[in-house]
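Here the complex is missing a single protein chain, while all its other protein chains stay put.
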Amino acid sequence: MNEIGVVYRNVRRADSAVAAKLGALGAATVHEAMGRMGLMKPYMRPIYAGAQAFGTAVTVLLHPGDNWMLHVAAEQIRPGDMVVAAITADCTDGYFGDLLATSFKARGAHGLVIDAGVRDVRVLTEMVFPVWSKAISAKGTVKATLGSVNVPVICAGALVTPGDVIVADDDGVAVVPADLAQSTLDAAAAREASEGAKRAKLAQGVLGLDMYNMREPLQKAGLRYLD
Amino acid sequence: MNEIGVVYRNVRRADSAVAAKLGALGAATVHEAMGRMGLMKPYMRPIYAGAQAFGTAVTVLLHPGDNWMLHVAAEQIRPGDMVVAAITADCTDGYFGDLLATSFKARGAHGLVIDAGVRDVRVLTEMVFPVWSKAISAKGTVKATLGSVNVPVICAGALVTPGDVIVADDDGVAVVPADLAQSTLDAAAAREASEGAKRAKLAQGVLGLDMYNMREPLQKAGLRYLD
Amino acid sequence: MNEIGVVYRNVRRADSAVAAKLGALGAATVHEAMGRMGLMKPYMRPIYAGAQAFGTAVTVLLHPGDNWMLHVAAEQIRPGDMVVAAITADCTDGYFGDLLATSFKARGAHGLVIDAGVRDVRVLTEMVFPVWSKAISAKGTVKATLGSVNVPVICAGALVTPGDVIVADDDGVAVVPADLAQSTLDAAAAREASEGAKRAKLAQGVLGLDMYNMREPLQKAGLRYLD
Amino acid sequence: MNEIGVVYRNVRRADSAVAAKLGALGAATVHEAMGRMGLMKPYMRPIYAGAQAFGTAVTVLLHPGDNWMLHVAAEQIRPGDMVVAAITADCTDGYFGDLLATSFKARGAHGLVIDAGVRDVRVLTEMVFPVWSKAISAKGTVKATLGSVNVPVICAGALVTPGDVIVADDDGVAVVPADLAQSTLDAAAAREASEGAKRAKLAQGVLGLDMYNMREPLQKAGLRYLD
Amino acid sequence: MNEIGVVYRNVRRADSAVAAKLGALGAATVHEAMGRMGLMKPYMRPIYAGAQAFGTAVTVLLHPGDNWMLHVAAEQIRPGDMVVAAITADCTDGYFGDLLATSFKARGAHGLVIDAGVRDVRVLTEMVFPVWSKAISAKGTVKATLGSVNVPVICAGALVTPGDVIVADDDGVAVVPADLAQSTLDAAAAREASEGAKRAKLAQGVLGLDMYNMREPLQKAGLRYLD
Partner (left out) sequence: MNEIGVVYRNVRRADSAVAAKLGALGAATVHEAMGRMGLMKPYMRPIYAGAQAFGTAVTVLLHPGDNWMLHVAAEQIRPGDMVVAAITADCTDGYFGDLLATSFKARGAHGLVIDAGVRDVRVLTEMVFPVWSKAISAKGTVKATLGSVNVPVICAGALVTPGDVIVADDDGVAVVPADLAQSTLDAAAAREASEGAKRAKLAQGVLGLDMYNMREPLQKAGLRYLD
C-alpha cells in the first residue's frame, strides 16, 4: 500500500467474460455472493441515474488536489478496464472532466470510480461515460506530485488490487478479487436464478413469512402478536 | 416506544379519503397547515425525482443491519398503507430491495419511508414503487433479531404512530396524527385555495411586499433603503 | 459584512453581455480562468440535472428560519439578475418555493443560489426556474427578523459582492467579481478555444502524457515503470 | 407533538429517589435495562469530561435561532429537574450561556440537554453546570417566536415526555418514561449487581468465552480456528 | 480574494490595546456587540479546553495538502498577531505542528486559526500555544504550490482582512474588522457591564421573565398557560 512513484505495467486481470457476467448481475447480488463483503462505502454515487458498468481495475493513487497520475494511468488502460482512483487524504476537488474522459474512452475504459470529485458532469452524461464519485465539484487540480498506478489502493473503504473485477450501478460499487471472480459468479448466478420464482410468488401475494418459513423461528425468538 | 418483539394487528387508521386529499396537497402545504410541525429531517430523499405518495402508516422498528421485521410487517399491510421503518441506531445498510417491494406492492402498499438505506433502486424506479430513505446502499442485511411492528416509532426525527397519515414527495415527508387529519386537511385546503390568486398576481409582477402588506412592518422594524 | 437592516438600491452590475458569455463557458472553465478561485463549496447542488444559469448578483442576508428579506429582495431584481442568499448561521429550512419563484421570474431573475433549503422543487422544475441550494426541505420559515439586501455576503464559502457575475451549472457555482469579469472572460475564452483541438487528439487515442509533454517532468520527479 | 404556544404547569414527575438511583447507574446500564432502547443520538456530548447528571424532564420546544422559551421554561423548573430542549429544525446556535445557567441553577435544575449549541462553556464548566449539546457556538439567538414548555418533544432522536427520568453522563443521554422508572431501576440494579463478580473474574484472566459459555454457540454458528 | 503568489508586508493592524480588551470580553460578547455577526462556523474548535487568545490577523491562503506558505507567513508575524489560515478547498491534513509553533511563538504570535487540520497537539498543549482548527490529523503536507499572505481570506465562513481583530476562546472565533474595533469594544463593554447585576439577580432566583419584562410580550404573542 505504501509505494509512491511507481507504475506497474503488467497486471493480471480477471477474466473479461467473467467480469461481464458479474456486471450483468449487479453490485447488490455480487456483494451478497461474496458473503456480504466487498462494497465501497455508500457515499459513492453515480453521476447520472441508471449508470451501470463493470471492468477490471486499473488503480491510481493520487494526492489531495493533484490529478497528475490520472494521465499516467490513461496509458495503462486496456479495453474493458475500470479506473479506480484513491486519494491519500479526504478531498472533494474535481479531478476528472470531459478531456480525460475522452482519453479514457479512447483507450477502452468502461468507466471511473473515484473517491473524490469530478466535473463536466453534463458532458460526461452526454458521452455516457459512467463515473462513481463522492462529490461533484468544478474545483480544478494541479499536476505537481507523484502518486502511483496499479498498486493496491483503498478506495471508499474497500481494498482494490489491480485486475480485480469492479461492478458498479445505482446501488453502489462492488469489488471482486480476481481469484474469487469465478466462484463469486457461480454463487451470484445461483442466487439470481432463484429470484425469478420468488418474485412471481410474492407478486401473487404470497408472504415472505411463508415462502421463507419464517413463522416458526420468529415464534421461537419470542415474537408476540397482539390485537 | 420501548416494546420489542411485538406486532400489533389492529391499527386505527386515519380515514383513507382524507389521507388521499392530504396527499394531493403535498408535504410542504400539509406541514404548514399543522403549524410548521410534523416533518421528518430533510436528509430523507426520494429514490427518484417526482416521487409522490400518501397513505396510513404501518410502522416497523428494526435493528442495525437486520431487516427481518420487514417481512413481518408485510403481512400487516392493507391497501393504501405506507410502511414507515425506523432503526434503533444509525445505519445505512440496504434493508429493502425489489423482492420486498414486489411483496409490499402486492399487499397494496403505496410506498416505503425508511431511516436507513435501500437497494435495487433501478428496479424500484421501473416498478414506480416510491421510497424515501437516508441512503442508497447495496449492503445486505441479516435476519436474526426481533423488532416490532405497529408500535410508535421515531423515524428521521418525527414521531409516527401506526395509522397516522404520511404525505411524501420531492420536498420531504410529513406525518399527520390520525386525530388531526381532518382539521389539518381543512387548514391545508384553505391555505391552498388562496395560493392560485396569489400566484397570478405575482406572475403579473405584483410584489409580495405589496400583496402581503409588508412595507409598514418592515419600516417599523427599522429597514432602511440606501442608494 | 456587518450591516443589518439595510437595502442598497443602486448596484453597479457587471456588464450583462460579459455575464452571458461567462455563463456559456460554465463554472469549471470560469473558475480555472480566475486562477482556480471563486467557487462556492461543492455541497451547493442544482435542484434538477442539467440546470444552467448566469447573471449579476442581487444579494440577500437572512437569519435562520426567516425568509422575510427574500420579499424585500424581489423588488431589487432587474432582468438578468441571479439572487444569492446567505444565512447568518447554518440552516436547511425551505426558504423558497413556487410563489417566490413566480415573483422572481416575473421580475426577470435568472435563478437563485441559496446556502439553505428550498421546497416545491417539482413545480420549480416544471417552471424551469433553476436553483442551487444545500438542501431540499418542506420546512417553512417565518417573517420576523430583518436582514439586508445588496450587502456583500459569504455564501457557501465564497464572497459575493452585489453586481458580481454568477455562473452556475451541474458542476457548481462560480463567482466573478465585477471588476474581473472582462479579464476572466478573456482568459476563459482562450482556455476554451484550445480545448476542441485537444479533445479531438485525445479521442484519436493520443495520450495526455504526450500531448502535454509530461513524460520528462514525470521522469525528473522520479516516476519509475515496473513490470 | 404539535402544540405551539403553550406551557403546561402541572407535570407528573417520576419519583425523585428512583431518578437518583437510575442516575447512579449511568446511561449505558439504564439503556440496557430498557431492552437497549431510550437513548439519544451519540452526537449529544457533554461540554466537559466527566459530566454526570440525572433528573426529571422539563421539556422545551424552540425554533431555530430563538431561545425565548428557555426563559419561560426557567419558571417551570423544580429542584431535581433536567431541562430538555428540542428545536423544530436543525440548528447549532448558542441558545444557552452563563446567565441562563445561573437562573436554572438557582431554580434547582440539575443540568440541560439541548439538541443545538451552547456557549460560555468555560464559565459553565467552572459553575459545574452540566450540559449535553450537539454543538458549542458563540452564535447568539433572538427572542421573537413562541414555542412550548412541557409538551412531549423529540430531542436528538428520542421522545421525551415531561416528567421522564433523564440520565446523562460521558456515554450519552438515556430517557426513561416515568411509568417505567421503577421497573427499569429494578432491571438495571440486577444487571449492575452481577457486574462486580464478572469484572473480578475477567481481571484474573478468565475469558468471556468461558465465563459466558460462548464456545458452544460459536462452534454451532460455524466458527473455525485455523493456524 | 483572488490574488495568488503575493505577500503583502504592510498591514494596517487594529490597535493592540483595543484588541486586548476585546480578547478579555470573549468571542460571544464580541459577536453580540457586532449585531450577532462576524463568527466563524462552530466546527472550529480549540485543541485544548480553556484556550483563549486574541490578536491582529496575519492571513494565509493555502492549497489542499500544501503548507509552504505558513513558512512565508512566519516572517510577516509581529508580536500580538494571530495567524489565520484559509484553504482553497476542504482539507483536513495536519498543516501545522510543533516546529512551526516554535517559530510562530518566537515571532510573537498569539495563536493560530486554521480551517484545516493540525498535529503534535500534545506538544502544542504543553507549549500553551493555542490553535483553533477543524480537525486534528497526523497527515503531513507538501511544499509545492504558491498561495498568498496578507490577502483577504474566507476562513470557516468568515471574511478576514489582514489586521482585523481575532478573538478566540472555547466558544469559537470572532472576527472584528479593524475599522469597527473601537466601536465594537464600546458596545461589548457596555453589554458586559450590565451582566454582573443581572447575574446576581438571577442567582437569587429572580426570573428572566420578570427581569427582562417578558411576560407582557409573551402574552401578546399568545402564550397560554395550562394546568
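When the chains are written out, they are named A, B, C, D and E in that same order, and each has its own residue count from 1.
Keep this in mind: a residue touches a chain if its C-beta (ideal position, glycine included) is under 8 Å from a C-beta of that chain, and two chains touch if they have at least 3 such contacts.
Keep in mind the model is a prediction, meaning the values are calculated, not measured.
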{"item": "Chains in view that touch the one left out, judged over the entire complex", "value": "A, B, D, E"}
{"item": "Footprint left on chain A by the chain that the document does not show", "value": "1-2, 4, 34-38, 41, 88, 90, 152, 154, 157-159, 177, 180"}
{"item": "Positions on chain D contacted by the hidden chain, ascending", "value": "26-28, 31-32, 36, 39, 42, 45, 49-50, 52, 169-172, 174, 195, 198-199, 202-205, 207-209, 212, 214, 218, 221-227"}
{"item": "Residues belonging to chain B that touch the chain removed from view", "value": "63-66, 88-93, 137, 139, 142, 144-145"}
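Rule of thumb we're sticking to: only the chains that are shown with their structure count from here on.
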{"item": "Pair joined by more contacting C-beta pairs (C-E or A-B)", "value": "A-B"}
{"item": "For chain D placed onto chain E, the superposition rotation in degrees, Cα atoms, nearest 5", "value": "120"}
{"item": "Intercentroid distance (Cα basis), chain E paired with chain C, Å", "value": "28"}
{"item": "Mean-CA-position distance for chain C and chain B (Å)", "value": "31"}
{"item": "Junction residues of chain A, two or more chains touched", "value": "92, 137, 139, 145"}
{"item": "All chain pairs that touch each other", "value": "A-B, A-C, A-E, B-C, B-D, C-D, C-E, D-E"}
